[in-house]
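Of the protein chains in this complex, all but one are displayed in their positions.
Note that the chains are named A and B in the order they appear, and that numbering of residues resets to 1 at the start of each chain.
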Amino acid sequence: MQNLQLTADVRLRHLITLAGLPRAVVERLLDRAEAMRRDSDGGARPLDLLAGRTLINLFFEPSTRTRTSFDLAAQRLGALVINFDIERSSTVKGESLLDTIHTLEAMHCDAFVVRHKESGTPETIARNLRSDAAVLNAGDGSHAHPTQGLLDAFTLRRRIEDFPRLSVVICGDILHSRVARSDVDVLRTLGVRDLRLCAPPELLPESNSGAFAQCSFVSSLDEAVAGCDAVIMLRLQKERMEAAAIPSEADYFARYGLTRARLARAKPGCVVMHPGPINRNVEIADDVADGAQSLILEQVANGVFARMAVLAELLERR
Amino acid sequence: MQNLQLTADVRLRHLITLAGLPRAVVERLLDRAEAMRRDSDGGARPLDLLAGRTLINLFFEPSTRTRTSFDLAAQRLGALVINFDIERSSTVKGESLLDTIHTLEAMHCDAFVVRHKESGTPETIARNLRSDAAVLNAGDGSHAHPTQGLLDAFTLRRRIEDFPRLSVVICGDILHSRVARSDVDVLRTLGVRDLRLCAPPELLPESNSGAFAQCSFVSSLDEAVAGCDAVIMLRLQKERMEAAAIPSEADYFARYGLTRARLARAKPGCVVMHPGPINRNVEIADDVADGAQSLILEQVANGVFARMAVLAELLERR
Partner (left out) sequence: MQNLQLTADVRLRHLITLAGLPRAVVERLLDRAEAMRRDSDGGARPLDLLAGRTLINLFFEPSTRTRTSFDLAAQRLGALVINFDIERSSTVKGESLLDTIHTLEAMHCDAFVVRHKESGTPETIARNLRSDAAVLNAGDGSHAHPTQGLLDAFTLRRRIEDFPRLSVVICGDILHSRVARSDVDVLRTLGVRDLRLCAPPELLPESNSGAFAQCSFVSSLDEAVAGCDAVIMLRLQKERMEAAAIPSEADYFARYGLTRARLARAKPGCVVMHPGPINRNVEIADDVADGAQSLILEQVANGVFARMAVLAELLERR
């Protein structure tokens, strides 16, 4: 995979996954996100780095924040953005995905931002390109969501410097979560040692190997948050509750919802994150989501800067 | 409300309603619309006033002309426009409206243009913002449609100077019309005294108080137009016909449609307006809609200039 997403001189070529991405590449991206935040004056000042470049948003799953975040990131760097409406596209007419990609490449496209419910679709696209376009994975199945991982690491790094000493909890539907995988990947790379995964037993992976190697599995959220520095809550897909034998949202909240009482068990100043959109009072209590320890909207803001950084690394002319 | 939409030094902060907006503010907006018309060479020359600004069109109801008009107005001033597709958004996933707004604010958004079927939604949004973004009401329920009121006043003022001596008829479904309310608000503010409202009895408000204070209620259109200077016809929502005990479009047209014969009862040169889209031969005869006295397309053209004026007042850097 690194042969796919990195050039021989270790520059980013595509962004498919954070798994295995060298620490130097990750840190350069985070540093660049910080520079984007500063240079764009928090989003108020457009930059000109990608003038003349064309980015195509290919969202096969609906999305608010991720698509808009990429759209703003690209346009604020001066790129031309085409939002490709999948329902109305020729995929409806039975054209294959790769024929659609090759067609868009032929129109001269510099990057594809791809979200798809099937794990592996962005990689398949990247392996079959006929031009030197870049592929950015905007979330594929339960596989990866690398820009979310980057923005989460960026948000955390702006608050807490000493990653090796951090204790981080990720709670929710770990089994199906691409966010959990990308967060674990990037936090590991940046040196976080104590990663605690909390979920209903049916929503935990079978073993802490592979993506989740050396993570602790904890079934009680009370126990998981004890003494931690950061809690990342995941969105509950409601259809998962049944699979997890949880009869109701209230029941899920009672067992796995982040409340002030639970948060009080963490270290003072423990930060709270969530990739959004949040289910209020299902996975997170109102007063925690809106409280002083919540970085949820900060994550959204940083998402634009992280994506600007990735786009600039991938697309600026050298 | 004025505390919400005006700053302490009487500058526009949001545009939610024209009710109570000081005459000086309205006149400054109309003067600025005239300047926009001139400076943009009728729409042919883009201006640069809002370069780097981000506007989000949030339309919870479908709309052709208003959304496109705002889109063109903002882009011709150099702003970046995101058309936010509500059907595909996270509101589908159950995220609350305010969480969606706060998320978009976090991405750095300078203005929200909001259309919603519920009266009061733009005000709710404006009261709950966490940034200094501006809210522009693009039509909420039967409450207000302030940019329509402004463009109607602007269109009328370009033709007729002496507002205190004007007689203006508004005809159609007054009861449910946000256009009627905003038109009455702005025409009153600009000094129009003789305002005549004409509708089937079931589609007239209960009394000429509140928004419609001191308006005459006239049930016969023949009588209403007698000697008037301007007639504003409203679009008939077809489902209202039943409520008004009108059995057919032909029947509505016979009683409340603007024909040449009826228009002949007005003053010579009486102008005809309609917010569009028109139902031909339901509320207005073809030859009146397309005739020399019709300002309907002039209203559309002026809509872009009026919106450019509002956007510039709200968003240009000082």
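Throughout what follows, a contact is a pair of C-beta atoms (placed from the backbone, for glycine too) under 8 Å apart; a residue touches a chain by one contact, two chains touch by 3 or more.
Model, not experiment: these values are computed from the prediction.
**Student:** With the full complex in mind, choose from A:1, A:51, A:245 or A:261 the residue touching the hidden chain.
**Tutor:** A:51
**Student:** Hey, which of B:20, B:46 or B:227 is the one touching the hidden chain?
**Tutor:** The one listed residue touching the chain not shown is B:46.
**Student:** Go through chain B and note every residue touching the omitted chain.
**Tutor:** 42-46, 62-65, 68-69, 71-72, 75-76, 276-280, 297-298, 300-301, 303-304
**Student:** Mind pulling the chain A residues that touch the left-out chain?
**Tutor:** Against the left-out chain, chain A lists 51-52, 54, 80, 82, 84, 88-90, 92-96, 99-100, 102-108, 130.
Note that only the chains that are shown with their structure count from here on.
**Student:** Give me the superposition rotation angle from chain A to chain B, based on Cα atoms, as a multiple of 5 degrees.
**Tutor:** 120
**Student:** Quick one: report the Å distance separating chain A from chain B, using the average Cα coordinate of each chain.
**Tutor:** Centre-to-centre distance between chain A and chain B: 41 Å.
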